[in-house]
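What follows is a short report on a single structure.
Complex shown without one protein chain; remaining protein chains in place.
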Amino acid sequence: MARIGVFVCHCGENISSTVDCAKVAEIASNYPGVVYSIDYKYMCSDPGQNLIKEAIQKHKLTGVVVAACSPRMHEPTFRKATAEAGLNPYLCEMANLREHCSWVHYREDTTTEKAAELVRVLVEKVKHNEELYPIKVPITKTALVIGGGIGGIQAALDIANSGHKVIMVEKNPSIGGKMAQLSETFPTLDCSQCILTPRMVEVAQHPNITLYTYAEIESVDGFIGNFKVTIRQKAKSVDHKACTGCGLCIEKCPIKKIPDEFNAGLGNRAAIYVPFPQAVPNKPVIDRNNCTYFLKGKCGLCKKVCPADAIHYEQEDELIKVDVGAIVAATGFDIKHSDFFPEYGYGKYPDVIDGLQFERLASASGPTLGVLKRPSDGKEPESIVFIACAGSRDPAKGIPYCSKICCMYTAKHAMLFKHKNHHGKATVFYMDIRAGGKMYDEFVRRAIEEDDVNYIRGRVSRIYEKNGKLIVCGVDTLLNSRPVEIEADMVVLATAAIANSDSEELAQKLHISYDPYHFFSEAHPKLRPVETNTAGIMLAGACQAPKDIPDTVSQASGTAAKVVALFSQDELTREPLIAYVNNNTCVGCFLCQSVCPYLAIEKEEIRRRDGTLVKTVAKINPGLCQGCGTCVALCRSKSIDIHGYTNRQIYAEVSALFNRREYAGV
Amino acid sequence: MSELINKVSQFFSSGIIDLFIGYKKGRLGEGKPAFFTKPEQLNELIFDENCIVNLAVYLRKPELKKYSKIGVLANFGTLRALLQLAAENQIADGQYLILTVADGKVLEFANLKAIEEYVANNLPKPNPERIAFLKEIESKSREERWEFWTRELASCIRCYACRAACPLCYCEQCLVECNQPQWVGVPPTGMGNLEWHIVRAMHLAGRCIGCGECEAACPMEIPIGFLTQKLNMAIISNFGQVPGTKLEPDYALSTFKVDDKENFIR
Amino acid sequence: MQEFEPKIVAFVCNWCTYAGADLAGTSRIKYATNVRIVRFPCTGRIDYMLILKAFQNGADGVIVSGCHPNDCHYTSGNFHARRRWIVFNELLELLGFDKRRLFFSWVSAAEGAKWANLVNEVVTEVRKLGPFTEYEKLSKINVNSIGELCNV
Amino acid sequence: MTKIGYFPGCSLNGTAKEYDLSLKAIARFADVELVELNDWNCCGATAAHSLNSTLAVALPARNLAIAERMGFDEILVPCAACYSRLAQALYEIKSDEKYRTKIPQLIEMEIKGTANPITVLDFINKYVLDKIKDKLTNKLNAKFACYYGCLLTRPEHLSTIERREDPLVMEQIVKLAGGIAIDWAFKVECCGAGLSVVRTDIVGKLCAKIVDDASSRGADAIVVACPMCHSNLDMRRSEINKNLSTDNKIPAIYITQLLGLALGIEPNKLGFDKHFVPADNFIQKLQKQTVEV
Partner (left out) sequence: MEYKLIKLEKIQDFINALIASGKQVLAPKQKKEKVFFSLVGSFDEIAMDYIQTAFSAKSAVFPKCEELYTFEKNGKDTILHNPPAPENDTIVFGMRPCDGAAFDYLTTFFLKENPDYHFKMRYDKTIFVGLTCSSGDEFCFCTSVGISPSDTRGSDLMLTKTENGYYMEIITEKGKKLVEQFSNFFEQTEQIDKTKYTANIQKRFDSSALKEKISGAFNWERWEETSLPCFGCGTCAFSCPTCTCFDIQDEANLVGGARYRIWDTCALGIFTKHASGHNPREKQSERWRNRILHKFLYTDEQFGTLSCVGCGRCIRNCPAELSIIEQVNAIMEG
């Protein structure tokens, strides 16, 4: 038989000002199952909580109903007090007499009646409460970092330095990401290779970090603390253990004319190549789509010349299964390339290039060794026009957002051009300059005042070629919108920063959500920017939204802190208010599976001892289920229920309401 | 009919099947369900538009477990039921040998995919009298509709023939047999009957394939088929998901669109 | 005769409407006392049979409310609930159930005022409709009745 | 014989008669009958939409209503200005409740929005090209500068052309007719349009750039698909030449005339005699060249 204690709080006089608490306690004492019912001025105070604890022990209570403020406020407090008295905390429920009753009604009998009825609802519910114990989920203290750009590197190093194992997976033959392709970085103009390469080497040599380059994520299963990840190590056709990195094979390779992705298509590379001199690992990879051995079965020169016999054509893709506790997505971003701007002649006129191509032209390790040369005729340009917001902030083109980094790198590009060609003519067409970072605006002012870059506020309507010159037609809105036509030798478009083309596919593998532009969605834009809605998967860098290097690094360290916090306990304890399945009545129709936003419903086979299959039923993964209950209301045979809000509890609550006398057929 | 009979007896003789579920002569010219285990019984096998009992309802019976391979003579309702059962993980591909007769020719379906295509391009128009009757009910005022349905449902005796005749009501323990909590009142009072028929309609919403067997089986001649038919017409027009036409689960109540239209939420 | 005081049950989701009601409390917005709130983790957890059970137990009006679309703490609970309500609404429409007594709404955690107005609106509308005898009468139909066809 | 609604608009019976002649000629080849909307009215053009927004919708809406009553679900509107007016009216009626109620009262006709205006380029691509593909016997290997002007490619929600900033629709048609479409910089630049009457000096300046760029890149003729563009480039040529050092003789011809020539129809049947800037040396060049091959 239930032995329930009711504790009515005055909350100073927040409740007692409009509700007769003594009367409520007295009415409650007559409810069937209630053995102890009192009212007290401050239930949540220490003496108040002691009252509850003593009552539990003295009257051997099996259920506690505290009629006070909102459970969203003090449910944890009273549940902790109940636990300390030796009663399972989940046998304590709260009736909301303050926010839902005393504060919102006047002092009348109906208010006290309502309070009494709210208490009876919870008394009936508590009779069906079960003892629940927090769920313990083990954690594998290894982190997976997807993406080897500066974001991935920073996160990996922070986690590894805190003593945990890290597995880094990079799609390209070398880590370094977009930052490696930059010449110099704003606002300090220090060379990106110099500040990045040491970090890349640190990653390669760090004892806690296992690095897989030229590898992609094949599949991700499991849940927070227990992810099962399959990595596809694409065949490099080169045994990196044997290879010494001498580069003989690269020299001898007859195929020289493959447009080099690292140099954004401006330089060429061989079929067997190392992306850039400071690559980590600094060992070549064979591009099987362009190597004649793989296309026509002939050549094989690299194998002949290799002193370490490290070339193995028969190498196959390899699937590596790893167990990790947390996943950091740091897959970076891309910039818009396609003929997105027919009016600018991008893709039609070779001298109209994008920001990354300019970086390569300006970079010492670039195809022109740092000398700016026009891709069309190789001449050094005297006049360059830089166009900001080429694609960003343009709803008609489908990219309404601001890519955040172009104002700064456009100013940097103009500066680099002026440093390399003092009497060169640099013009920048802009809408608004967004230089909000530390020392950012000063950087742009320097470009304008010291390097006299001509900033014209207006958009370029079109570019056309006329006797070898590019005529840039724009407008200067600050000189009452006078049309402006500039003859330029080269035009650099600061095209929009967009998500990687395969980001949607990766998001689906990771079961994380992404926004309409395929950037990954954070859990909460302001309060949980580094986590996603899928527990255990975090974001770092531009894969979440366009971002410059300082923001990427600070976000990466934030993400690393979250991972280390997760790994600080051996087990993950979670509120036990999750769903559970009754195997007897579940008929395995699995219509519930697609309802669960957390993919927490799995298939479980029930077999007899001799192995014959009895039936397949639904199974709730305690790690993933967040307790929303949508599957519970959907299940036709009521085979799924949810602790804390079981069918019997809610049914009892609804049945305890009103109870018209005439219903009883009298 | 003879082409069907000797095709089935071939299956028997070559040991492909050891039980064939079909129809034989019943009362008033209707076909009634019949189970054939030996070729010589097959001369009673018939199949015409009066054979309306949905044979998919028998696939869940434990007595069928001892037969290794079962052949089923499927009318259009049975085909759609098989698709919906497959979508709900109840039957596997190739578990049964499925035949139908389309304009005189015997069709054997290699797999469920073949059934999916056959169903896709043979979807029948809803029968006009039922649509007219539904229109007539909907034209009544609210009070009249309430009075019509509470009177009709009150004569329900809770024999659960509608549940037993429906191939998609395969739960081992039906909700009405759950008494902790007692969701649906067991006594056939006006209230209990209404709750039972609301639950049955909601459980078939987005699943019912419209074979009409529940209404045919009801001994009290209550037009319960219209409850599920109305819901599924609404689901098809609102969400475009047609039950019993796809192998992949496409259940209206466990999927959603961000821009689902409604006009009653404040 | 003392005015009819309708009995209203409110099924609300814990993260939005329950918190909205809390906000109405903290902002001391007064509203009618007729409503009794039942807490659910999410609108997805609200079962249509509980709405029937509430009416059967004597409620004259039922409010079902939760997070606005896209606000759901569990990302899609309210979308599934909305779709269920659309189908359930169609069924009640066909049966001629008195849907004027069933109110669906979205109330976020910041809309304390909206919650108070909703409750007041519902109470006035249901007071006009009077007690819900039409539904409650059902539980006596067929009891001790002889003959198969319902003769009431 | 497919039938399609035809809205000539004021210019095709007047200043752009050659456009009407050549359009009907190629329509006959593709056995499409252009049924003129009976009792059609002026589309309102710039005058209406700069003065009164309701009038700007009511005038073209009446034409749409007539087309609906005649049972057409597509209306060929060769003039780009008329097309933009009719398309905008349809767009307003479909999206704005206010117009859906007010307009039927104004024009005293019921309008459901089922009749869709189509441009001449859509018409050629949809109804004509497949029929005449193998009849383009008369290869015109000359250089052409395809000029679209403004209203064919603007505004965004009405234009049916892809890559609106650098369109290639006419270029494909020219290629089919055996011509070479040059790449030039003034495809979608404005020719001054309505200013042709009140500010011919501006038209002169704008068109000068267009005409100069086309001829400097070696084009034999500028191809247009809008009577307004044609009248500015052709009729205002004396004004244009005031802004150029030398007199520019490059003719402006319609896409329909170009196709007519490729089909072997004699030039005067295509209205070439009506041009201000004579196109006969261009035509002789074509004929001489066809004789040789």
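The letters A, B, C and D name the chains in turn, as written, and every chain counts its residues from 1.
In this text, a residue touches a chain if its C-beta (ideal position, glycine included) is under 8 Å from a C-beta of that chain, and two chains touch if they have at least 3 such contacts.
The model shown is predicted, which means the values in this text are computed figures rather than measured ones.
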Exercise for review: Write out, one label after another, the shown chains that touch the chain missing from the document.
Suggested key: A, B, C
Practice item. Would you mind spotting which of B:I46, B:I115, B:A165 or B:I265 touches the chain that isn't drawn? Key: B:A165
Point to revise | Sole residue of B:E3, B:E144 or B:E221 that reaches the chain not shown, by the stated touch rule | key: B:E221
Practice item. Could you please point out the chain A residues that touch the chain left off the display? Key: 30, 32, 120, 124, 584, 655-656, 659-661, 663-666
Check your understanding: So which bits of chain C touch the chain we can't see?
Key -> 57, 139, 142-149, 151
Study note, to complete from the structure: The missing chain sits against chain B at residues 26-27, 30, 32-35, 37, 53, 57-58, 61-63, 157-161, 163-165, 177, 185-189, 213, 216-217, 219-221
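Please note the rule applied: only the chains that are shown with their structure count from here on.
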Check your understanding: How far is the middle of chain C from the middle of chain D, if each middle is the mean of its Cα atoms, in Å?
Key -> 62
Check your understanding: Distance from the CA centroid of chain B to that of chain C, rounded to the nearest Å?
Key -> 33
Exercise for review: Starting from the mean Cα coordinates of chain A and chain D, work out the distance between those two points in Å.
Suggested key: 52
Exercise for review: Give the residues of chain C that touch two or more other chains, as numbers and ranges in rising order.
Suggested key: 48, 53, 76, 80, 84, 139-140, 143
Exercise for review: Scan chain B for residues touching two or more other chains and write them down.
Suggested key: 183, 253-255
Study note, to complete from the structure: chain C contacts chain B in the complex at 48-49, 52-53, 56, 69-70, 76, 79-80, 82-91, 94-99, 103-106, 118, 134-135, 137-143, 148-150, 152
Exercise for review: Show which residues of chain A lie in contact with chain C when the two form their complex.
Suggested key: 70-72, 96, 98-101, 103-106, 108, 110-111, 114, 117-118, 121, 513, 533, 577, 595, 597-598, 626-630, 632-634, 642, 644-645, 647, 650-651, 653-655, 657-660, 662-663, 665
**Study point:** Sites on chain D touched by chain A in the complex
**Key:** 156, 163, 165-166, 183-185, 213
